[in-house]
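The complex appears here minus one protein chain, its other protein chains still in place.
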Amino acid sequence: MADPRFFTKSGSYTLRALAEQVDAEMQNVSDVDMIINDVTTLDSAGEDQISFLDNPKYIPALEKTNAGAVVIAPRNASHAPTGVALLVSPDPYRAFAKICALFYPGAMMPKHVLGTPGMIDAMAAIHPTAEIGEGVTVEAGAAIGANAVIGANSVITANAVIGAGVVIGSDNYIGPHASVTHALVGDRVILHAGVRVGNDGYGFAMSPQGHLKIPQLGRVIIHNDVEIGANSTIDRGAIGDTIIGEGTKIDNLVQIAHNVTLGCHCIIVAQVGISGSTKLGNFVSMGGQSATTGHITIGAGSQIAARGAAMRDVPPGSTYGGAPAKPMRQWLKELVIVERLAKKDDDKKGKKD
Amino acid sequence: MADPRFFTKSGSYTLRALAEQVDAEMQNVSDVDMIINDVTTLDSAGEDQISFLDNPKYIPALEKTNAGAVVIAPRNASHAPTGVALLVSPDPYRAFAKICALFYPGAMMPKHVLGTPGMIDAMAAIHPTAEIGEGVTVEAGAAIGANAVIGANSVITANAVIGAGVVIGSDNYIGPHASVTHALVGDRVILHAGVRVGNDGYGFAMSPQGHLKIPQLGRVIIHNDVEIGANSTIDRGAIGDTIIGEGTKIDNLVQIAHNVTLGCHCIIVAQVGISGSTKLGNFVSMGGQSATTGHITIGAGSQIAARGAAMRDVPPGSTYGGAPAKPMRQWLKELVIVERLAKKDDDKKGKKD
Partner (left out) sequence: MADPRFFTKSGSYTLRALAEQVDAEMQNVSDVDMIINDVTTLDSAGEDQISFLDNPKYIPALEKTNAGAVVIAPRNASHAPTGVALLVSPDPYRAFAKICALFYPGAMMPKHVLGTPGMIDAMAAIHPTAEIGEGVTVEAGAAIGANAVIGANSVITANAVIGAGVVIGSDNYIGPHASVTHALVGDRVILHAGVRVGNDGYGFAMSPQGHLKIPQLGRVIIHNDVEIGANSTIDRGAIGDTIIGEGTKIDNLVQIAHNVTLGCHCIIVAQVGISGSTKLGNFVSMGGQSATTGHITIGAGSQIAARGAAMRDVPPGSTYGGAPAKPMRQWLKELVIVERLAKKDDDKKGKKD
């Protein structure tokens, strides 16, 4: 199903093998040794393919699927057509992810852009003092500065730029046109195309005579297993560092200002903006286009809804929404109150619509 | 008027010739053969130049213009100074666009960045297995991967990256530092500088033990006549594709998540964010910084106002605003109600301002 121009499939599996790999219970299964050849969507699956249901919005697609097997949660299993084998799992999305990774292990960590992994291209510009680890790929047009260090098996793709002195750990993927300066990067980090790491933070002493630039003397520290989406920007600290905690996943076009600290395993959706010196605890999640002001703390495990704007500290474990952000229940209440008032006013005027 | 360092003017035209080309009616014209030498603004135009009025905000500029001729709608014609020839058209903006294209045909589809169209630069990195069509330009620093296909007369500008296996149609313009991977691109497509096509969608199976990456096995399909603005990001599908319909125009810094489908001729203004698996019908328009949540449908012909945030399906032909987005009339009503309440409260306290 995945276009072979872009992805390489790695074998077929029996249903039993898949069930064991993801610790799922088999139901409606007539032949535990049936061969599954690929993963795909409910809509397009055929009888030798496996798909999944997570979001209940797609139950109508499930009801019409021709898939040979479906990964599904216990509560939704009754919606599956008879004749479809089920792998029942309390977390079908995760289980399906693991199955996808079995079929397409290369898609878990990209290894090249131009099609030639494992080579140092002659058209790359590598400073003689840079240290290049074993098994490193450097594609055409990539530039690596003086005294930079690239750890084993990392991939520096076409036209990426690694500035002088930067340290890149092992098994990283640095996408096309990503630039990394003034930074120390851990292992198994993915920076997608156009990511900007280490630019000057936005710091000026303002005055009616014009604004004086504050030298930005810190770094960016990116811990292991971080992934950062295309064209996101992570500025370096003014004094002290900007820090991205282990396992944190950042989507596209996100702005992380100087001296921000993100905890471990945060989820930062597209177009979020986090202002200077703000700290997020572990497992914070911020919805699309949400934001925080500077110098505040978002407690561990908190969630800021899409478009929310945190202006003050948020206690750990909270769910906030709105701008300025407030506890979710309060925000929703306010939305309802305003809607009700507008309707009442309409009714009074006898203008219903 | 246009700076000759950047634009090449192509001839002069009689007023009559212009009127015929754009199907406009001439009014206030003493000499239909008067020569028009250039296009420009109302403010700066001289007597051998043509300008236009579309937005009525600029009627004061019209009243003072020294332009030889002005393209204008019937309803605004009476505001023009006597002595200014008029090309009266029901759609003066479109008519003026056509006139601009007559004077500067090269500006309709850029042909180079560095000044050397029609050449394959020796400093480009083209994989030996890539297929390069006739008349293709590849500028310095561009990289084209294994088995990629570039259609006739397309322009791959300086430092752009076309990944392995990508198919680019004919007559395309790929701007500097644009990167295209895992994608099939139609004809006459414009990708401006820094556009990111085909990066991994943002998909993780989250858990308290950390987030498991979902392999992103789909593609990006871009149909004919699409234009995408600088630094916008179009992620590839998870399973299945992300699709941009024919003629759709996307502005700068827009985020299109995995598995989104945009219909034909959509208008997506700067900094919009469209979440995963959402579908827009044909001719949908989304104002600046607006957004949608995932897995919803915005019906054909609908408009989401700037900063609107659609959280549920929007019926075809609707105009929505606000966050969460609701029918425009209802949103405006709510704004008025709140404003009125605040004023009333102020009045009660005797504090007027």
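Going by the order they are written in, the chains are A and B; count residues from 1 in each one.
FYI, contacts are C-beta pairs under 8 Å (C-beta built on N, C-alpha and C of every residue); 3 or more make two chains touch, one makes a residue touch a chain.
Keep in mind that what you see is a predicted model, and the values were worked out from it rather than measured.
Asker: Based on the whole complex, identify which of A:Ser44, A:Asn199, A:Asn224 or A:Thr319 touches the chain you can't see.
Answerer: A:Asn199
Asker: Which listed residue, A:Val113, A:Val138, A:Ile156 or A:Ala257, touches the chain dropped from view?
Answerer: That would be A:Ala257, which touches the missing chain.
Asker: Per the definition of touch given earlier, which of B:Gly141, B:Gly237, B:Gly276 or B:Gly294 contacts the omitted chain?
Answerer: Final answer for the missing-chain contact: B:Gly141.
Asker: Determine and list the chain B residues touching the chain excluded from the picture.
Answerer: Interface with the chain not displayed, on the chain B side: 1-3, 5-7, 39-41, 43-44, 55, 57, 91, 93-94, 96-98, 100-101, 104, 107-108, 110, 112-116, 121, 123, 139-141, 157-159, 175-177, 190, 192-194, 225, 227, 229-231, 247, 249, 251-253, 265, 267, 269-271, 283, 288-289, 306-307, 335, 338-339, 341-342, 345-346, 353.
Asker: Contacts of chain A with the missing chain: which residues?
Answerer: Interface residues of chain A facing the absent chain: 123, 125, 127, 129, 141, 143-147, 159, 161, 163-165, 177, 179, 181-182, 194, 196, 199-200, 202-208, 210-219, 231, 233, 235, 239-240, 253, 255, 257, 271, 273, 275, 289, 291, 293, 295, 309, 323-324, 326, 329-330, 333-334, 337-338, 341.
Criterion: only the chains that are shown with their structure count from here on.
Asker: What angle, rounded to the nearest 5°, describes the rotation that places the Cα atoms of chain A on chain B?
Answerer: So the angle, rounded to a multiple of 5, is 120 degrees.
Asker: Between chain A and chain B, what distance separates the C-alpha centroids? Give it in angstrom.
Answerer: Averaging C-alpha atoms per chain gives centres 27 Å apart.
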